[in-house]
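To start, the structure under review is shown below, and the notes come after it.
Here the complex is missing a single protein chain, while all its other protein chains stay put.
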Amino acid sequence: MLSFQNDYQEGAHEKILARLIETNLEPLSGYGSDLYCESAKKKIQTACDCPEADVWFLTGGTQTNQTIIDTMLEPYEGVVSAETGHVASHEAGAIEYSGHKVLTIPQHEGKIDAAELETFLRKFWEDGNHEHMVFPGMVYISHPTEYGTLYTKVELENLSAICDAYQIPLFLDGARLGYGLAASDTDVTLPDIARCCHVFYIGGTKVGALCGEAVVFTRHNTPKHFLTRIKQHGALLAKGRLIGIQFDTLFTDNLYFEIGKHAIAMAELLKKGLADNDIPLYLNSPTNQQFLLLTDEQAERLKHDVVYSFWEKPDEDHTVIRLVTDWATTEAQVLELVQVICTCLKNS
Amino acid sequence: MLSFQNDYQEGAHEKILARLIETNLEPLSGYGSDLYCESAKKKIQTACDCPEADVWFLTGGTQTNQTIIDTMLEPYEGVVSAETGHVASHEAGAIEYSGHKVLTIPQHEGKIDAAELETFLRKFWEDGNHEHMVFPGMVYISHPTEYGTLYTKVELENLSAICDAYQIPLFLDGARLGYGLAASDTDVTLPDIARCCHVFYIGGTKVGALCGEAVVFTRHNTPKHFLTRIKQHGALLAKGRLIGIQFDTLFTDNLYFEIGKHAIAMAELLKKGLADNDIPLYLNSPTNQQFLLLTDEQAERLKHDVVYSFWEKPDEDHTVIRLVTDWATTEAQVLELVQVICTCLKNS
Amino acid sequence: MLSFQNDYQEGAHEKILARLIETNLEPLSGYGSDLYCESAKKKIQTACDCPEADVWFLTGGTQTNQTIIDTMLEPYEGVVSAETGHVASHEAGAIEYSGHKVLTIPQHEGKIDAAELETFLRKFWEDGNHEHMVFPGMVYISHPTEYGTLYTKVELENLSAICDAYQIPLFLDGARLGYGLAASDTDVTLPDIARCCHVFYIGGTKVGALCGEAVVFTRHNTPKHFLTRIKQHGALLAKGRLIGIQFDTLFTDNLYFEIGKHAIAMAELLKKGLADNDIPLYLNSPTNQQFLLLTDEQAERLKHDVVYSFWEKPDEDHTVIRLVTDWATTEAQVLELVQVICTCLKNS
Partner (left out) sequence: MLSFQNDYQEGAHEKILARLIETNLEPLSGYGSDLYCESAKKKIQTACDCPEADVWFLTGGTQTNQTIIDTMLEPYEGVVSAETGHVASHEAGAIEYSGHKVLTIPQHEGKIDAAELETFLRKFWEDGNHEHMVFPGMVYISHPTEYGTLYTKVELENLSAICDAYQIPLFLDGARLGYGLAASDTDVTLPDIARCCHVFYIGGTKVGALCGEAVVFTRHNTPKHFLTRIKQHGALLAKGRLIGIQFDTLFTDNLYFEIGKHAIAMAELLKKGLADNDIPLYLNSPTNQQFLLLTDEQAERLKHDVVYSFWEKPDEDHTVIRLVTDWATTEAQVLELVQVICTCLKNS
């Protein structure tokens, strides 16, 4: 059975496992104060071309979003997000649980538009009743988005300028950042992100780690007593080494970028395979998540051969499915997948 | 340099690492729905002699305490704990962050007394103003306690009976449970705990795992939509396999108990070594945490040779330090530690 | 200067003040346990034709919405509301502060549509990922809505049936209920509301009281230990008599309904006066809030003679204003208002 369900279906990249074993018996201090965390932070600062960045390690995506948003916002503030933003729709209300509203604006293939954002912010401040409303206190974007799409450098710069003008942070959810950085046509680099965003995170869980996300505060803007607040959120790992060692490995010899490139190559192989067979994709995603529009019957039939993710139902008779490549995907698997899809579609 | 700082200073037991590597490339479903989580749950049910137990996996201790307490309490309820309970004093207010008060009662070497608990609960309900107060909605104990001490079976049964009488759950924090179960003189078994407690957790992080705690609900009393609430707490791991595989390994061939036994043997070797040299311990802990009363000067000198934990200052001139053994402690390290302590104390 | 700014710009109906004075020196027990609260509850039960209703008194609208929603929802649930619902947009995030998401669906002149609600609820439960999302746990409607509009009896019955089918409560925000019940064309009575809604409140603040809202639970569904939870929300008044006496008065000799009728008569006088002068209203509101579309210049000019509420800007050059009548509005004031508006519009 082929499995293209998601990018967290395997364990970890072999180099990470090897490093965990090598360091296993070294006694290290806890809670992220060990030397591997320190080393990883330095390497991330370098990769971001931001030597003054504050880097922190958390365990998973929703936890990271909740912790960053809750600690950077004032209690009277909410976070602005696309309607399809992960924080708006797929985190079980973790943001509201921490007391903050998600203020939604329209999405365009998962992205927000700078002009629409500016209008939203301007109208809030113009409204005579705004003291009775939730203050927009941060802008959340995901890159790649939930649809696999990417912002351009200019788009990021525009969003950043608006945030600066309104003196609120731009927060980039990089759960799949490795795949975004490795996309063929992107002009966005990690230093660009560090320059444009006030805070962002470099996803590990979906990019080859067992778990772990690296949060980067780029403007000396780490919330006060952040360690205490992480603990208060139940998010402080006793064996902080677990994440430190993983990120130290990911940022050694460009491993993080190599993982991204491999998954993108596999996604492009898939796209080419489908194109060669005149099978159109649902939207043009430049990253490792690809979306296919099937009839319900085709979607049902495909289940016999491939584990995929159900994405959404655009109408009564059709289903959009998601196929995801990652660091562990092989060329043989992709070629077989193309075969299986072709057979499935021809028979309908 | 010797290090007896805590029981989470190393990585993981080698069998766990080996198993992570073996299973690494298997594509598995996420969020704890994989076959290793299932297998681990069954093994834990068996070890608890409680085939109907609901078992869930979380990442760390404070997260587990917060999630259990918040989801099992009604909003108008607080949790009763010893003043020295971890939830009362060392979790950065994580319980209050989730909206609940910690209602403290006296501690006796870290333990609570059944009669004092009963009086506390009775007085609450007798008070004519109790609707203006926080309802005691759960009893929290740790076993071993923060001082390494243990409840006896009769003590647990008494606490359990009181909780049943007041219809509130008894919750046992087993962050170091493996060391408690392996103590020489304890009459408490894992099935005893499952029988007496409405909910408890089997600590992994401090007993040989990279991370992970196994929560056991013993009375079909898992909070409704618990997965959603775990996610809301930012505590749902995408790669649930990471904890499932570890607990599956810990509960194969008695590994969890073997780890406990080893650490207890090392603690007893330390106790004997000190006793042979007429060096008294601060209190009689039957588990892997041992406490030593030193002059401030001795404590300072000892730092040159041993990494230990500062515990508390009983007066102006003395310091209590904590020395902890674990699955990775070797006999040679303990013997050297005894030597070092003897030398340090003689020279003062 | 005329003032039609809102329906809480004066103090209280004279009968209420008279009753406060009469009862002033009677020593009464606190926190809503006095005889006037009891008497008011009985009268409200009778007026609702719901002898088993549980009635509670709170102080203001946002407080009431927050307390009801937070105490009736499970922590993993959110409340479904029109985008324009007061709880969605004008309560400073009070619902999110209490941990719950407001799940918005489209509005039609302030109302939600039963079919759209049903689709929303059905899709949630059909979604394979719904355990990662916020559960719809209650439906919130306002009656009159924020636009002064009203549901028909059939519409209420349909919403009620959907809520019953999905086993979630229908909550009606009746901050201005008195004006809704008194509208000329409505077929909705207070007993209809008690029959259709699982919980609702009868607004006092905006209908002649100094403060106070009467919450009615119609299905023996008062949240457990509700008094304690009211106190936890900071919403328990020591002198509960203050609200009890006011509602006892409002529900004596039909005062609540008389107040409503008077304000509606004044609103109709205003509508007729404008119609007679061919001045169209922005939308057809059957209650005490009327909306007028002006050019920005007209809106500015009108400020010299009338205090009104700015409502919204439909485009760059226009402004919608709100004019509100209440129990204290006089015929002379309305006639003068019509005059003033005519003059203002003619001069432009």
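Order as written gives the chain letters A, B and C; numbering starts at 1 within each chain.
The working rule: a contact is a pair of C-beta atoms (placed from the backbone, for glycine too) under 8 Å apart; a residue touches a chain by one contact, two chains touch by 3 or more.
Note that this is a predicted model, so its numbers are computed, not measured.
Note on the chain not shown: across the whole complex it touches A, B, C. Considering the full assembly, C:G61 is the residue among C:G61, C:G110 or C:P223 that touches the omitted chain. Across C:L35, C:A265 or C:V307, the single residue that touches the chain missing here is C:V307. Contact with the chain not shown here comes from a single listed residue; of A:T152, A:T228 or A:Q339, that residue is A:T228. Of the listed residues C:Q232, C:S285 or C:T325, the one in contact with the hidden chain in the full complex is C:Q232. Note that of C:A12, C:C50 or C:V139, the residue touching the chain absent from this view is C:A12. Residues of chain C that touch the chain left out of view are 3, 5-6, 8-12, 14, 17, 20-21, 23-30, 59-64, 66-67, 91-94, 97, 205-206, 210-211, 228-229, 231-239, 241-242, 307, 328.
Touching residues on chain A toward the chain that is not drawn are 70-71, 74-76, 99, 131-133, 135, 224-225, 227-229, 231-232.
Within the entire complex, the positions of chain B that touch the omitted partner chain are 75-76, 78, 89-93, 96-97, 99-102, 128-129, 131-134, 310.
The definition used in the following text is that only the chains that are shown with their structure count from here on.
Chain centres defined as mean CA positions place A nearest to the mean of all protein CA atoms.
Spacing of chain A relative to chain C, judged by their CA centroids, is 42 angstrom.
Rounded to a whole number, the gap between the C-alpha centres of chain B and chain C is 51 angstrom. Those residues of chain C in touch with two or more other chains are numbered 75-76, 99, 131-133.
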